[in-house]
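Here we show just some of the chains, and they stay where they sit in the whole.
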Amino acid sequence: MNLPFDYERLTLGEFGGTTPIPSDFDSARVVILPIPLDRTTSYVPGTRTGPHEILIASSHMELWDEETGTDVHGIGICTLPEMEFPFATLEEVMQEIRRVATELVTREKFPVILGGEHSITAPVVAALAARHRGLSVLQIDAHADLRDSYMGTPHNHACAMRRSLEYGHVTQVGIRSMSAEEADAAPGLNTTIFYDAMMRQDPQWIDRVVDSLTDPVYITIDVDGLDPAIMPSTGTPEPGGLSWYEMLALLRAAISRRTVVACDVVELSPIPGLVAPNFLCAKLIYKVLTYRFGTLSP
Amino acid sequence: MNLPFDYERLTLGEFGGTTPIPSDFDSARVVILPIPLDRTTSYVPGTRTGPHEILIASSHMELWDEETGTDVHGIGICTLPEMEFPFATLEEVMQEIRRVATELVTREKFPVILGGEHSITAPVVAALAARHRGLSVLQIDAHADLRDSYMGTPHNHACAMRRSLEYGHVTQVGIRSMSAEEADAAPGLNTTIFYDAMMRQDPQWIDRVVDSLTDPVYITIDVDGLDPAIMPSTGTPEPGGLSWYEMLALLRAAISRRTVVACDVVELSPIPGLVAPNFLCAKLIYKVLTYRFGTLSP
């Protein structure tokens, strides 16, 4: 906002806060798109405020990354307003998300989608796949999300990856909950599954995950893929899951060996009074950006 | 459950708890039907656990009513399991609710519906109106809910009463929030509105409310009609609203002067750790039953 006078200020809703100055859309390399869709989540309500709380938390992060010795924010990070959906059907919601994601992709932006429930992933993958031949998807998640339909709709979050693999191969990491139907269907689908229990017994699991990915790669992080110890704020918090440093190691490996073209972080259901999980999501996104663009920063 | 042995027990999910013994369906005069629908609520998530928390609270009420000197539970109160909705569209959900409500009505039960969001009211009113010619609706609510369509659907909770008045006259009590579009439409609709601010200046408002009701009457209580002081646990808690004793006086007058044939209590969004609003809902329902059937009790 242009003011005829000035003062030290903080604008709500900018990833990374307002210091020094957030990028405008045209000059930004990275665009944060919040999509607080919350229609089908089952146990604990509340992904609707997820993007909002991630943005609030992000303004309290340091922008310097001590691991890589870089400050990636200089590449330009622009945060868009939250999408709203005055549409009747999930089908139309999915089309609108795909349209907006396509707008970003055609302008050469690196989209970071903030969910909202996992069903938003499929239309974003569709937009990316239309642009990038051979796109594969790296999914970190407790749940396979491979149901063909659930609660009467193919767009339920429990179907998120069944929909996504219409556009490319999916590698699923941290899986520790699925239905008998999904277990039956999985061998016939274009997916590679890394079960959480088995990852614990395979020191090479990260390499094997990256080996399974074609290039380029879309990363979708359902926060319930993480250990509930550090991520209780999600609808169905399954015990087990990735630690913070396992997650970072996986992201570092995937980004260094493949071209990552976009990512999303979904299914954060903030718990009132508990900010640590929200802060973790903000920092996780900044780590992705640092690994992806850190060497480009001035 | 039949056990080959016995012990003192509490079964979750029976209105009024398990003492002395809950009624079976056939012998019950009153049937509690929980419908935890939660799709379109806008500000605060959480009507999904509303029916559940009301039932938990109800097991801690005294069954004796000191105001009337009666214990109404002897007429038979049967609590049904929660409805679930494996359907694709709100349209189908509404049809299913109407079907189940019709089953109750045709068996001469007095249905008490526990929401869930306000959109469940219209199909229940439809079922009642099909049975009871001349049915009118008494709505206690902060919001007029008269939008013709909202967020792309005619079944949004913001349209609950616009849908309901397709089946009969509606008297709206406690209204203190509406859109310009609703204000424009209201004069042409089959409703009588008692604005909360004006009720404060009219000592006769209760009589005038009942005068406006044809016979018989369906009562729908959106809990946000109450003062947020006693009902903070709702999606859009508008300041102002009815006190506990105003609510009782209104219910007592309506039930004594009209034949009330069913009711619902909707839009409770329980706040973790705060049981008072849940308990209030349980007692409110028991007061309705006491006023309605207290003289019939053994």
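A few points about this structure:
Here the chain labels run A and B in written order, and each chain numbers its own residues starting at 1.
Throughout what follows, contacts are C-beta pairs under 8 Å (C-beta built on N, C-alpha and C of every residue); 3 or more make two chains touch, one makes a residue touch a chain.
Because the structure is predicted, anything quoted here is derived from the model rather than measured.
What's in place is 2 chains of the same protein, and the file's complete complex has 6 copies in all.
Here, only the chains that are shown with their structure count from here on.
With centres set at the average Cα position, the gap from chain A to chain B is 40 Å. Within the complex, the chain B residues that touch chain A are 38-39, 45-46, 48, 85-89, 92, 151-153.
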